[in-house]
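As you look at this complex, bear in mind that one protein chain is not there, while each of the others sits in place.
Then we have subunit A:
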Amino acid sequence: MSLRNIGHRLYQGEVSFDFVGKRKIWYSLSGLIVAVAAIGLAMGLHLGIEFKGGSVYTVHKPDLTISQAKDIANKITNSTTPVVQKTDKGDIRIQVSAENSISSATFTKELSQDIGVQEKDINAQVIGPSWGDEISKKALLGLVIFMVLVTAYLAIAFEWRMALAALVALIHDLLITIGVYALVGFEVTPGTVIGFLTILGYSLYDTVVVFDTVKENTKGITKQSKRTYSEAANLGLNQTLVRSINTTVVALLPVSALLFIGGGILGAGTLNDISLALFIGLAAGAYSSICVATPLLAQLKEQQPEMKALAKKVALRRASDAKAAAEAAERGETPDGEDFEDEDLPTGMVGQRTQPVSRSRAKGRPSGKR
């Protein structure tokens, strides 16, 4: 099966996607998406009743079912956001977000007509947010503390460049998710915020898994002269690519089921809100770990003097190797050597075809700085 083979070929470096080298493409792509998301954000988020409060209408009408009341409330507000509850005393309680900007007099009037009760029997009151400022403030404080701690942790466990790159990827994911959310125009509910937070955890988790491989791949990198940091990082990315894809697929499958099947059956609703946030966030998280965090890390690392020196060494070695390889190829031999470079050479296994491309590309940009 080709899928299986690709896993193998990726691992051996026979098939290699140049994520790190093509960073400009990724950066531009991300920049574009983030810009669009920022426009969305600038347009503003629709905050739900839980954040802004609104009005609550209470009417005593035992024979009115919740779904009837919900339909009527949706119709009056021309949205899907009213929250309808029934009490054991036969009261129907309809909460309408302040976002709907429908005056309580209008709502009361229309409601009374639709359900056939007197206007004076509808009790309208202002309702405050259930997700108050304090919850938001403390959540924000928690996030800031977490960011500081996780940056410190990553800086110690890995290094500060990785911490920085991971942080950038995280902000990238959150911006995209919130931006798309704003663009779609869904109402932000506590469920959505929880979705955003889930993404925050997931995005970092995914980046850390990728960085772990990169770190392993670049251990003692200055002691050899076969590949630059960028190339080693790219190899690490490719080696863990199958993992990344599998993980993303496994995480996205249930969420897409929620979004497309669950949301599809019901139309708009809380379920749809949350699963959309999760879907975009998970996808962005997987993308940013590979295409934003790692290239950025490589870029930062290549600024180090020792990595610059390494890049020079690699370039020199490449030049001589290329010569040798060309000669060997003429003799029809495979220079079966002991180093990494040789693994990239045709070995009689699958995937030869792709090798010359990647090699020549590597030679063309030995320093990884484009």
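A few remarks follow.
As a convention for this text, a contact is a pair of C-beta atoms (placed from the backbone, for glycine too) under 8 Å apart; a residue touches a chain by one contact, two chains touch by 3 or more; residues count from 1.
In this section, contacts and distances are computed from a predicted model.
A single chain of the complex does not appear, and UniProt lists its protein name as "Protein translocase subunit SecD", one of "NitT/TauT family transport system permease protein", "Heme exporter protein C", "Stage V sporulation protein AE" or "Protein translocase subunit SecD". Among A:31, A:62 or A:142, only A:142 touches the chain that is left out of the view. Interface note for the absent chain: among A:30, A:225 or A:270, the touching residue is A:270. Across A:21, A:53 or A:295, the single residue that touches the chain missing here is A:53. Interface residues of subunit A facing the missing partner chain: 1, 3-5, 7-9, 11-12, 53, 56, 66-67, 70, 83-89, 91, 93, 125-135, 138-139, 141-143, 145-146, 149-150, 153-154, 157, 190-191, 193-195, 197-198, 200-202, 204-206, 208-209, 212-213, 216-217, 224, 239-240, 242-243, 246-258, 261-263, 265-266, 269-271, 274-275, 278, 282, 336, 338, 340, 342-343, 347, 349-350.
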